[in-house]
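Missing here: one protein chain of the complex. Every other protein chain is in place.
Chains here go by letter, A and B, matching the order in which they are written, and residues are numbered from 1 within each.
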Amino acid sequence: MTAVARAHILRFALLLAVVVILNFLLPRLLPGSPLSGATGDATVAFLPAAAQAEMRRTYGTDRPLSAQFVAYLGGLRRGDLGRSLATHRPVTDMIGERLPWTFALVGSAVALSAVLGAALGTAAAWRPYSAAARFLGPLVIGVGALPEFLVAMGLIVFLGIALRLFPVGGATTPFLVVSDLRGWLVAARDLLWHAALPATTLVIGLAPAFFLLSRNALVAVLGEPFLLTARGKGLGEHRILWHAWRNALPPLVTLLGLRLAVVVTGAALVERIFAYPGMGMLLFEAVARRDYSVLQGIFLTASVVMLAVNLMLDLLAFVLDPRTRRTP
Amino acid sequence: MNLAATLLRPRRRFRPHGAVLMAALVLGGIIVAAVLAGAFAPYPPRSATGTPVEAPSPSHRLGTNDLGQDLLSVWLHGARASLIVGFVTALLSTAASGAVGLLSVTWRPGRVPLLATTDGLLAIPHLPMIVLIVALLGPGLLHLIAALAFLGWPAYARVVRAQAQATVQRDYVEAARALGASEARIARTCLVPEILPLLWTKFLLTVRWAILMEATLALMGLGDPTQMSWGLTLNSAFAYPLLFIGDAWLWWALPPAIAVAVITLALSTIGQDFENWLNPASQRARRNP
Partner (left out) sequence: MRAAVVLAAAALLAASPASGQASLLRLTWWTDAGFPTPFAFSTLGPAGVVRLTLIYDTLVWKDERGLIPWLAESWRISPDGTAYVFTLRTPVRWHDGRPLTAHDVRFSFDYYRRHPFPWVDTSIIVKVEVRDRRTAVIHLSRPFAPFLENIAGVVPIIPEHIWRGIDHPEREQDLGMALGSGPYRLVDYRPEVGQYRFVAFGEYFKGHPRIEEIQYVTTPTERQILAVQNGQVDQAMASTYDVVRTFAGHPYLRVLETEPLSIARLMFHLDRPPTSLRPFRQAVAHALDRKRIAETITRGPAPVGSTGVIPPTDPWYNDRIQQYPYDPSRARALLRELGYQDRDGDGWLEGRDGERLQVELVATPIRDVELIQQMLREVGIDVRIRTVDPATRAQLGSEGRFQMLLALHTGSGGDPDYLRTWFTGGEASQFARGSVMRSPEYIRLARLQARTLDPGRRRTVDQLQLMLSEELPTLPLYYRRFFWIYDSRKFTPIATRGGLLNGIPLADNKVAFLPR
């Protein structure tokens, strides 16, 4: 293992330690102890004293901070993120139910954006002075510049409410019965139908960056002298494109990685607007209920995923581009 | 392609084209409206001057909201909150970005801690952090600005640093050093001019980001309810259960939505043009058909 790789991994470990500590402290700095979060505003908002004492005992919030930290570390080692203060269920269970939804939604949106952006970017770079290219650029950028919540609301109002083409919330139709192959197909279609609007919102926001990157990278490479020579030698257009793409790939992969790094909470707004049961939704719920354990779990998951993806990107850059093997 | 080499290419003079001029005009118009809101607005925005949820009429051009406040006045005053958050956040954030980027190159002992802080902050997920900070400090314009500035500066610090590093290696800086110029003077005369365009771009993009974040948070109910902002108007609009049954959404939700869209589009257009100017790859495209 080279020194540089070691340096990257060391950095990752250090950042991880910082994240773990921050994770523990931050939710506890919130005003509003977990008990006051457990009772809502719209009810006669007090738990009988006996129930409160019981909760404090169960969650150890009556112990000193240092004891809580030690317990927290011990739990982490075992893979135990504690129990939710609101639902009493293990936090790992709650995260486990939500994470797949977020990964699926964001993962597919990022992939779609990359493909769409790259395709449009290639088209614009290939014939930069055609009417289409000159029109495409500002259009894509303009649409991408729209605020995410506006795009979401717009889609909901026009496609969901006015035209009733898509459902405006949730990930599935409640309690869809799946019993046979035909049922599976129906369920799959239902999933896609519910994911259509949120995924579209995300793609509209993400694709422009991929478009710009591909177009600019390709345009730069397409003007390079070596390609001029290749054309002169009679190399076909497709081969040229392929060569151009090899040069454009590294920054594209980097952008892809950057977008995936924030996958855990990157779609929080979209999830909230569409009531999609992912990690972003869980975040809002946990903040409202002052659910420390769940907040800790979300932060930890998000940070670890981010750090891990960044580490992978750095290591991948090694492989793809030897020039980055110097000291960082 | 080497980032440093890219940034150091000679550039053409900045000549904005049509769309950018229009965007600048629109932005200017909104700023004027915000500053003169007091004069233009037909009523004080907080006074309940009409019956709640009234359609537009001669006395209330955009109708009224659920408290009976004149929506036109609220809309004009809403520009203020958005612009204040946008510009102040951008100012703080850009200054911090620039300072950290520069210092990490010119101030030897500060390099490691500055870079570590930058990377550390970058590792924290944005939205949960803002949600948490707003829940921690309570909603309030100042808190929001602080949170946004705090989260916004690390992203560009690395870019500034890269530019400063590349500049420092150039011949004329070496020459200046050989002639005995101090580090501070080098920073002032050689580095700052090179990073200024970068900072200007960052400023514009941050204004846009901050305005967006404020609107988003207000829409989610995490905004400052004492500040009339477009996001807040949208929040109260969407909380009205009969918004889409009937046409209330046309005059209640649409105007602030359009306002946010327009201002972010305008800032985006101007900022994009800047970035294009900075990035010579697009310039080469224009030279090589």
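In this section, contacts are C-beta pairs under 8 Å (C-beta built on N, C-alpha and C of every residue); 3 or more make two chains touch, one makes a residue touch a chain.
Every value quoted in this text rests on a predicted model; they were computed, and no experiment measured them.
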Options B:Pro58, B:Gly180 or B:Pro241, residue touching the unrepresented chain: B:Pro241
Touching residue (missing chain; options A:Ala71, A:Leu112, A:Leu136 or A:Val168): A:Val168
Contact with the hidden chain (one of A:His8, A:Arg98 or A:Arg215): A:Arg98
Hidden-chain contact residue, picked from the options A:His8, A:Arg259 or A:Arg290: A:Arg290
Interface residues of chain B (partner: the chain not displayed): 46-48, 52-53, 66-68, 135, 138-140, 221, 224-226, 236, 238-245
Interface with the unshown chain - residue positions in chain A: 31-33, 36-52, 54, 58, 83, 86-89, 94, 97-98, 101, 161, 164, 168-172, 174-175, 275, 277, 282, 285, 288-290
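In this section, only the chains that are shown with their structure count from here on.
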Rounded Å distance between chain A and chain B, as computed from the means of their C-alpha atoms: 22
Touching residues on chain B, where the partner in the complex is chain A: 1-2, 19, 116, 119-120, 123-128, 131-132, 135-136, 208, 212, 215-216, 219-220, 238, 244, 249, 253, 257, 260-261, 264-265, 268-269, 272, 279, 281-282, 284-285, 287-289
Contact set on chain A toward chain B in their complex: 11, 14-15, 18-19, 22, 26-27, 29-31, 128-129, 138, 141-142, 145-150, 153, 157, 161, 216-217, 219-220, 223, 262, 264-266, 268-269, 272, 280, 283-284, 287, 295, 298-299, 302-303, 306-307, 310, 323
